[in-house]
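Only a single protein chain was left out; the remaining protein chains are all shown in position.
Letters A and B name the chains as they come in the text, with residue numbers starting at 1 for each one.
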Amino acid sequence: MRSQRTSLIAIFVILIFLLGVALINSNSLGDFGITLLSGLFQGMLLFLVAAGMSIVFGLMDVLNMAQGSYFMVGAYVAFDVQHTGGLIDLTNIIPDPNFRFVVAVLAAVLVGAAFGYVLERFLLRSLYSRPIFQLVLTFGVSLVALELVKFIWTTTPYSWTELFGVRESFFELFGQRFSTYRLFVVGMGIALIVAIGLLLQRSRIGIIIRAGVEDREMVQALGIHVRSVFTLVFTLGCAIAAFGGAVAAPFLGASTTLGSGFLLQAIAVVVLGGMGSYAGTAVGSVLVGLAIAVAQDTAIGTSFAALPSITPMLLLVLVLLVRPSGLFGNSR
Amino acid sequence: MIQKQNSPIQRGWLRRNALPLLLFAFLVLFPFIVGAITDSSPYGVVRGDRMIMRGESVRWQSVLIEAYILIILAMSYNLLFGFTGVISFGHALFFGTSGYVLGLMLEYTAIDTTLALFVGAALGIVLCGVLALVIGFVTLRLKGVYFAIFTLAVAEMFYIFFSRWQLTRAEDGFAITELPAWLDPSQSRINFYYLSLAAVILTFVFIRRLVNSPSGAVFKAIRENEDRAQSMGYNTLNYKLLSIMFAGMLAGVAGLLQVILNKKVGPELLGVSYTVDPLLMTIIGGIGTFTGPVIGAGGLHFLDVFLRDAQINLGGVVIDIANIWALLLGVIFILAVIVFPFGIVGTWQRWQARRHRHPEKPLPDAAAGQD
Partner (left out) sequence: MTPILEVRDIHTFIGQFHILEGVSATVHTGGITVLLGRNGAGKTTTLRSIMGLTPPTRGSILLDGTPIHGKQAHTIAQMGVGYVPEHRAIFRSLTVLENLRLAERKKGDFAHQADFIFELFPDLKRLIELPGGNLSGGQQQMLAVARALVPENRLLLIDEPSEGLAPVIIEQLIAAIQRLSGQVSVLLVEQNFRVASKLGQNYVIIDSGHSALDGRMADLVKDQALIQRYLGVA
């Protein structure tokens, strides 16, 4: 109980610090709001990558180094489906861009799930007796994914040009224009955090997952086929990451740097929150997202433009130095 | 007396090591052999009072130097991953750090070039060792995955930092203009060739001695089962630190050679490919074997060189190998991890061991029953 209180205090202190810096940096309440929203937006995207990573690590002891790649692939698939040209051109079949975006996101989720299933079922499964090679394998898969994306879509980054309703609209508050789409993504992220949380707490599969994080063998000895739960969880985790890439694409576009960028940020989240802890992942995502947004604000106009990109790594290094078990976790 | 006792042993040693010795002789004579075949000078072409590096011999020297650098890098990776069971996803960190240190010493200080070279090299290697120790000290007490993550994060941090740092000309990097003439690969490449060859051989011998020493036995015990090594009374943390320190320093040596060969320092030295390459080369060659990384790194580098300009024709669609080389490597990597985990050398050793065990066991009944 005492450690839970210290982690709450730690979260509180970090949050106050980040908000304080954001407040100092901003000229108006509107500015502050923008920083906050962009931090939350970034945090929700991070959560979508980190959630699967954390649960998979807790349950299967596999750190999926390819998780960022699923995010990247999701962004590319969504981009491809939404725009004219590319592999799949739906502009004639589905002229309504809003509806096409829904289809694009669904396509990304399906592709993510399919690749996740293949990776777990056909590649990782043969390596459960050699854990170090699982890590190496997922690392290799991330390289192949990157090269495949380069091969199919070339290395030139795409930026989103297709207009659709929510993407373009915004509202005004404190004299600043806020993007409705970002708010929508933040809302959806929060809804997903709650939904996955409820799934873990209330459903039978959730109980199995939490039990499996503690003691896989005993779950098996109760007559539950843990391997099929592995496949399900892994597939779901990859699908969620691809979903994240798809909903981020209208803002971030699609580029080959998304994979490694989000991988490192998600690792920072997972380590900060505590490997395998779901609550930790949710809290960690928000904190890292805010930290990146604050760093972006701080770096504007200074010569140290690398700050926002280095922030997640700095956080990761700091957490490992100070408290390797993270906010809610166990590092051994 | 001593002479008489020694000579048969020496003769036996010669016979046992005939292959490596022949290879060594070949590599020493290599610039001259290529020179003789292609009728080019191994020293380059004289142009006024300078040497111009033109001709097949000097070209092939640099191909071999590139291979030597990758071999050193792969061997250092193998010391860590193959012999100690510690996995790093940021080996490029050491490669690039020593490269930057040397570059900064040569280009950004006013001291005498030769002195700067030696100080820079020494400082670079020492810094790699210190960096490795610090990273190891922070993460090696935790689960193995933390070391992998931490090295990845630090390497990425250095990469981003150096690709934005204006002093080192950010993404472009900077050229090395001041090198002592006797080492400069664009004036006396053959000297640099022999230096690199010496570095490979010394690294090979060093790793072999280290792994065959009592400390090396503990490395391998850690790889097999760290808890058991601990319960045998070894402070496994210290041994892991030792292994990662040497691995970091040797990767630093490779980085130094790379910087001198290309006469350029840039953030690509810290890029992910100098982590992926040694990992891939070690796995394909055979992890935890002495010659595996040599064969893996040398083989892949030569494949790369030969296939760089090749094309394949897939039902009318012509694809340049260069465009899909990384993809091919990735696929080979995954296949190797799953179906070929012992690599070339490991598989061969296993096969040999099985073949040699059979004649020793005269089990006619069992043999008849089996085949």
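Everything that follows uses one rule, which is that contacts are C-beta pairs under 8 Å (C-beta built on N, C-alpha and C of every residue); 3 or more make two chains touch, one makes a residue touch a chain.
Values in this document were obtained by computation on a predicted structure and should not be read as measured data.
Q: What shown chains come into contact with the chain that's not displayed?
A: A
Q: Tell me which of A:46, A:105 or A:219 is the one touching the absent chain.
A: A:219
Q: Of the residues listed, A:125, A:150 or A:210, which one is in contact with the missing chain?
A: Of the listed residues, the one touching the omitted chain is A:210.
Q: Residues on subunit A that touch the omitted chain in the whole complex?
A: 204, 207-208, 210-211, 213-215, 217-226
Assume only the chains that are shown with their structure count from here on.
Q: Taking each chain's centre as its mean C-alpha position, how far apart are subunit A and subunit B in Å?
A: Centre-to-centre distance between subunit A and subunit B: 35 Å.
Q: State the interface residues of subunit A toward subunit B in the complex, per the touch definition above.
A: 63, 65, 123, 126-127, 130, 132-133, 135-137, 139-141, 143-144, 147-148, 150-151, 260, 264, 267-268, 271, 303-306, 309-310, 313-314, 316-317, 320-321, 324, 331-332
Q: Where on subunit B does subunit A make contact in their complex?
A: Per the touch definition, subunit B meets subunit A at residues 85, 87, 89, 138-139, 142-146, 148-150, 152-154, 156-157, 160-161, 163-166, 272, 276, 279, 283, 323-324, 326-327, 329-331, 333-334, 337-338, 341.
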